[in-house]
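Structure below; questions to follow.
Missing here is one protein chain; the remaining ones are kept as they sit in the complex.
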């Protein structure tokens, strides 16, 4: 581990991880072992990769907020401690083949994952506009950097302490309209992603969302991180956020049914499958 | 925690603990929580108090060797880390009322507990002689300090790398004879204590031993640390090393039966008690 | 705002829901060096047997991931010494005392109950059913509903009506609800769970079992999810029966899990080995959690997680003025 710093309400960790940096594409995440030797915490914690740099053979930066014991432990790490990472994991954001106008929407630490995406989009000649929000000013991550990169940057806070009062979804329609957006990319809590998707669908433009689900493995073997997603064939399947995701086309995700097994999902009870274990 | 240092093969930790320092008497031990927050190690580790100083309101020093995960964790502590101690625990060494010639026998880290005892004995006008041993030179703890305090100091190592080749028990008879010892004090592994006790009994002088038993609580509530000890009334009881000990009169300890329930112990199966759970 | 922490174990009121777990506080005196035992909801004694017992050989303890194994084997001085020295010490001080008893036959349990029936200072009697039944090839009572019920029925018939009889269950069964039901049908006024599931560790240096007794009881945080599940299942099946929940409680949050699952009393065992003040700390933390959730009475939280999401706590908030006693 290289450095650790505070960014407003967040912690940022930079880790030397050439193997991960090399294969990284925007939207990837890593899983981090927490608690050290002889810890009682057996599951890894998932974090989006915020930044990748070429220094020291390749570094990755994570941005996180503390909640439970795992993130609290991470926040106590110091420069030169070692950290156990697995990654890059998941399917990254798909990029448009041709230049397009893209609105990038992030709330809380969700916006962290959007900056390398913006870099990639800009490299393809896309126009990038940001909508970034948080509950309060210090929970709005990356406003300065967004302003430097994007054509326009719209900030929102729920308490009105920075930018517009409200949520990113409130601000989104006018940004889409103003920028004549061709696509939306979003990373935020489920409820926000659901609302962002609804807005994009209203404008009839594609939306790519990066979701968060409780994950035990992050590599596709445990089947704990599933959510109902509609496939190419129109059938709903319980797919893994870590392996088929974390990035999905928003309109394919059945947000209203997350946390349930929709009756028409493949293999749903009553849908023909016997109800064992 | 104040300081941490290496002493030959051992680690020494000094901890600011006025409450413990104040009530301390030689032979007391403390129990230390290991592993930090969210550790999987639920039992405390027991350590004899090696030294108590008045600095900072009162400090205690522990000397230990690393074996398993708990002591490995302790060895990684740094100055200014906090440490969670309970103590002082156990019954200390009884001191002779009148000046007497005392031989203090210690092997490995066991000798650490003998130095404050020597101080107390010297304060009462006793003569003190040390027999200190270890497997090899760097496992002989406190030779210098012993030399400064004691009338004579005999060192033993099993590989002959320092002092006499052999064990403390090999050296003991001649020290007892030479010093016309009135009493022996010992702290060492069980097998050594057994042998030391046998020597003292041969010379017909009292011997106080500080024993080590696997302890879950250290405060007398869990009953895991018992060993067979003969009481005033001649009856053998399974008594707690943490509460009735760790210091016992050597001839009262049924060393050969440690790890068993002697058939004639109070409440032994067949000795009248029904055999439940 | 102070939270009303009083709770009822059957008809007996306790000032707060935290008790020591049987066998983890000896007979109380050791802990009294650290704090005033009156601050406990109740003290539970180690399981008292008829005759003095020397217990099992050592090593009796092995650490396991987030837990420990013990094979103490009910070491204790027997009922005579208990009645002579230990119980009076507690009774004279007016310390709420749940006396735990253990036996090898129904007759032995019954005899223990008889000896305790007239003893002053017995707040409740807890029947440790995790003892081998000498009349059934050593099969543990708690693993067999009918054997457990026989013990409870006999003890209940002997014990004074105003002393609740608490059946202590073990999780090593296919269906804890059926054992619970058998005990309640036999007259148990309350149930306590869980006793230690049977575990084992092998010393990979010595190539032998770590415990002299080979197997031992597993306790500590490792068993918390098993214990919460047992309390949940039994409360769901027998919602009217007071439950003492225990197994791995190290914090107020853990205790709160048991309360939400349906326990009105929470036992603290292994945590005492780590922190002699654990009961006080846990009680305070539990109170803080209740307060932070807007719960003004412990009683309102008992079994709350069984109710449909959202409904109950909100209701309590609205009723808050009324529910202050």
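The first chain written gets the first letter, and so on, giving A, B and C; residue counts start at 1 in each chain.
Basically, a contact is a pair of C-beta atoms (placed from the backbone, for glycine too) under 8 Å apart; a residue touches a chain by one contact, two chains touch by 3 or more.
Values in this document were obtained by computation on a predicted structure and should not be read as measured data.
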Touch partners, limited to displayed chains, of the chain removed from view: A, B, C
Option touching the unshown chain, where C:59, C:102, C:209 or C:276 are the choices: C:209
Contact with the hidden chain (one of C:3, C:260, C:282 or C:299): C:260
Residue of C:99, C:122, C:222 or C:244 touching the missing chain in the full complex: C:222
Touching residue (missing chain; options C:172, C:189 or C:287): C:172
On chain A, residues whose C-beta touches the chain left out of the figure: 33, 40-44, 86, 213-227, 237-238, 243, 258-261, 265-269, 271-277
Residues from chain C at the interface with the omitted partner, ascending: 64-67, 69, 139-140, 143-144, 171-175, 197-202, 204, 206-209, 214-215, 218, 220-226, 228-229, 232-233, 248, 253, 256-257, 260-261, 289, 293, 304-305, 309, 312-313
Missing-partner contacts on chain B, residue numbers: 40
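To be clear about the criterion, only the chains that are shown with their structure count from here on.
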Arrangement of touching chains [line / ring / star / complete / other]: complete
Per Cα centroids, the chain farthest from chain A: B
Between chain A and chain B, centroid-to-centroid distance (C-alpha), Å: 57
Residues within chain A bordering two or more other chains: 40
Sequence positions of chain C contacting 2 or more other chains: 65-66, 221
